[in-house]
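Structure incoming, see below.
All protein chains but one are shown at their positions in the complex.
After this line comes subunit A, so read on.
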C-alpha cells in the first residue's frame, strides 16, 4: 500500500499509527453525533464513553506521527487512511451497534497482538485493551437485544449487517508497520467471533464479496468529505488561532 503524504519518512510503524489513529478518530466522531439523539438516557452516557475512549486512542496514535490537531484538521480526505466502514453515516441504532461489533472485535484482536510487540504502538494498544473489551461487550449485548428483540429490531439489525458487511474486508488489508500481525489468522478469528454473536442474535451472517477499493489507500466515500467539512470548518476558518 502506498504511504500517504503525511506519514513521516522512516519508521514503518508511523503508517500504522496513522491508519489506526484515523480509524479511532473518525469512528469517535460518528459516535459523538449521537449526543442528544440516543434512544435512552443510559445510552447517551455509554455512547459518549465509546466516543471518548476512541478519541483518546486517536490522540495517542496521531501524536506518534505529528501534531494531533494538524493531522485532524488540516488534511484533505485523500490523506486519511482509516477503513471506509468507520466513515459511513451513523444510520439508525442498529447500524451503530453492528459497526461497533465489527470494529471493537477487530480492535480487540489486533490490540492484543500489538500490545506484545516492540513498536511504539505497543503501550497504546495495551492501554486501550480494557476499553476495547468494554466496547465489544456493549456491542455484543445490544446485538443480542436487537437481533433477538422484536420483528422490527431484528429486521433493522439484519439490514445493518448486510449493508456494512462488504466494508469489513478492509479491516484486514495489509498496512505498513503491521507486518508482525498475521492478518489472515486475525480475519479467521474475527469472522468466527462476529459470526457467533450474529448467530446467537438470530441474524444470518451475510455473505458476498468486499467492495473494491480501500480506505487504507486514501480511497473514501463522499461521506468523508462531508464529515471533514463540518469537523474542520471552525479550525480552518481561523488558521492563525490556537484554542
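As a working rule, a contact is a pair of C-beta atoms (placed from the backbone, for glycine too) under 8 Å apart; a residue touches a chain by one contact, two chains touch by 3 or more; residues count from 1.
Going forward, contacts and distances are computed from a predicted model.
Asker: Any idea which of "Fe-S cluster assembly ATP-binding protein", "Nitrogenase molybdenum-iron protein beta chain", "1,2-phenylacetyl-CoA epoxidase subunit A" or "Chemotaxis protein methyltransferase CheR" UniProt assigns to the chain that's been left out?
Answerer: Matching the unshown chain against "Fe-S cluster assembly ATP-binding protein", "Nitrogenase molybdenum-iron protein beta chain", "1,2-phenylacetyl-CoA epoxidase subunit A" or "Chemotaxis protein methyltransferase CheR" yields "1,2-phenylacetyl-CoA epoxidase subunit A".
Asker: Which residue from A:14, A:27 or A:58 sits in contact with the chain not drawn here?
Answerer: In the full complex, the listed residue that touches the missing chain is A:58.
Asker: Of A:81, A:153 or A:214, which residue touches the hidden chain?
Answerer: Within the whole complex, the residue contacting the unshown chain is A:153.
Asker: Residue-wise, where is subunit A in contact with the chain that is not depicted?
Answerer: Given the touch definition above, subunit A has residues 25, 29, 32-33, 35-45, 48-49, 51-52, 55-56, 58-59, 62, 68-69, 72-73, 92-93, 144-146, 148-150, 152-153, 156, 230-231, 233-235, 238, 240-243 touching the missing chain.
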